[in-house]
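Only one protein chain is missing; all other protein chains are in place.
Coming up: chain A.
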Amino acid sequence: MSAKYDRAITVFSPDGHLFQVEYAMEAVKRGTTAVGIRGKDSVVVAVERKATAKLQDANTVRKLVQLDENTSLVFAGLLADARTLIDRARVEAQSYKLTMDEAPSVEHIARHIANIQQKHTQSGGVRPFGVSTFVLGFEGDNPRLFQTDPSGTFSEWKANAVGRNSKTIREYLEKNFEETEGRETQVLALKALTEMVEPSSKNIDVAVMRKGTQAVYLPSEEVDAILKELAEA
């Protein structure tokens, strides 16, 4: 029955659903988990790293990418879909800079990505992006954290999670979120992620973005140190 409303993405089902968009959301839910936290002086993302094949170079499979000098993106969902979104966001960042002679705001980039995702829910011959993204960056002294999803909505968050078990982690964050500073933000991000992910630097990456610099991964020793503290506490 529902198959009838499943052929083209632009067709509503009688009860108002766009099945393909909902399936894309499902693809995101099955993707690896990512947590984003906005601290007072930094934005921190903690992501689950999928086990790579024995002979694969793990460094070539990364969920955090740089969009512009001071803007980065983390995603959950289909990596291949994310790649084209990332590329178009990068082009937009440079195109904006070329036109305006100033860096685009984090919100502008997030809106641009959401616009592309929205177009892919309403155009013919296309399929929605199976990707949710966190766009993180700074505007002056203020850290910003935006999220986009396959339907094309975008919103700003103090803290949020996407991907597998994101609901549980979001509930954890709703209970435990507080305004954090410095290392505390990294600790909170790891606390939230390890609610559902095995606590080991082998399958967790933490990246920190501070004012005026690009996002950098924490060395695995530091991740392990925080995880050890959490285990002992």
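The rule is simple: contacts are C-beta pairs under 8 Å (C-beta built on N, C-alpha and C of every residue); 3 or more make two chains touch, one makes a residue touch a chain; residues count from 1.
FYI, contacts and distances are computed from a predicted model.
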Quick one: the chain not pictured, UniProt calls it what, "Nuclear pore complex protein Nup85", "CASP-like protein", "Signal peptidase complex subunit 2" or "Proteasome subunit beta"?
-> "Proteasome subunit beta"
Looking at the whole complex, which of A:21, A:37, A:67 or A:223 touches the chain that is not displayed?
-> A:67
Contact partner of the left-out chain, one of A:10, A:94, A:122 or A:213 | A:94
Of the residues in chain A, which ones touch the absent chain?
-> 66-69, 87, 90-91, 93-95, 97-98, 101
